[in-house]
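Got a structure for you, written out below as structure tokens; questions coming shortly.
Yeah, one chain of the complex is gone here, protein chain that is, but the others are all in their spots.
On to chain A.
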Amino acid sequence: MPAVLGFEGSANKIGVGVVRDGKVLANPRRTYVTPPGTGFLPGDTARHHRAVILDLLQEALMEAGLTSQDIDCIAYTKGPGMGAPLVSVAVVARTVAQLWNKPLLGVNHCIGHIEMGRLITGATSPTVLYVSGGNTQVIAYSERRYRIFGETIDIAVGNCLDRFARVLKISNDPSPGYNIEQMAKRGKKLVELPYTVKGMDVSFSGILSFIEDVAQRMLATGECTPEDLCFSLQETVFAMLVEITERAMAHCGSHEALIVGGVGCNMRLQEMMETMCQERGARLFATDERFCIDNGAMIAQAGWEMFRAGHRTPLSESGVTQRYRTDEVEVTWRD
């Protein structure tokens, strides 16, 4: 029964988690929140992570009731993500792995989300919609790879939402996406926005440019409210995501859908996906904000699977990487 320690810090959330045999024993996390109208920059984010990571590590061990001796493997996010934050977390993982003489495992962040989604929901072989501030992909497992069936050709859907929040100076606490969701509930008017599905893929940068422009004009004339814009943006981008997920499900003959990633917390997205799934006789799975938002336990869980399947990351190969495709990893722990 291996116990795995997992470190995650690829964006503005830093988390340290402990997982043993499918049980999350600890999962503390901190978020670096910037003032309204701004986004998080790599250097500042890394500084934040460096300031809190050792406290989080201590918290995780205490919450799990374990000592360093009880840990069998140290997992950390190898990528993808932002450079300086990834490095700040990786150096701590490498240091404790060497201090405690434990094997090290570099984990793909996207696979962390998928493996935690599978663990928490019990979905067997779902079509996965992975949506966050940094990633937007439709993924399905086939023959030892998590294959990307569709993805954004430019920015992630969460990035589109976060950058729109900056234009309206919406608070980033607890996250811009959460605040957009609350405002959208009070929206009444649907403003027509470009709808940019490209076959199996999606595009968001054009919608962002358009809505940034519209926001300036329409708010000045009072033609619509910020709530209307939040509502319209969500309805448009979420419909696009539902469409490409459905397309992949149709191709795979899939009866299960799983939403992972920070944007997956959005109840409106879950509602729209549920409608589509019901129409197809499929089942929708989603996790709560403890696990859909970046966290350490998801890295520990993916690490646990990898560790049991015999994966190891030698120090010399443990460098972080900002680009790391989900299908680059050989998923030897599934058949």
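One rule holds for everything that comes next: a contact is a pair of C-beta atoms (placed from the backbone, for glycine too) under 8 Å apart; a residue touches a chain by one contact, two chains touch by 3 or more; residues count from 1.
Just so it is clear, contacts and distances are computed from a predicted model.
Asker: Identify the UniProt protein name of the omitted chain, choosing among "Guanine nucleotide-binding protein subunit gamma", "PAT complex subunit Asterix", "Protein CTR9 homolog" or "L antigen family member 3".
Answerer: So the chain that does not appear here would be "L antigen family member 3", according to UniProt.
Asker: Of A:16, A:64, A:84 or A:114, which residue touches the hidden chain?
Answerer: Looking across A:16, A:64, A:84 or A:114, the contact with the absent chain belongs to A:84.
Asker: Please pick, from A:21, A:223, A:289 or A:317, the residue that touches the omitted chain in the full complex.
Answerer: A:317
Asker: Looking at A:57, A:170 or A:300, which residue reaches the missing chain?
Answerer: A:57
Asker: If the hidden chain were put back, which residues of chain A would touch it?
Answerer: Within chain A, the residues that touch the unshown chain are 46-47, 50, 53-54, 57-58, 68, 83-84, 87-88, 90-92, 94-96, 98-101, 315-320.
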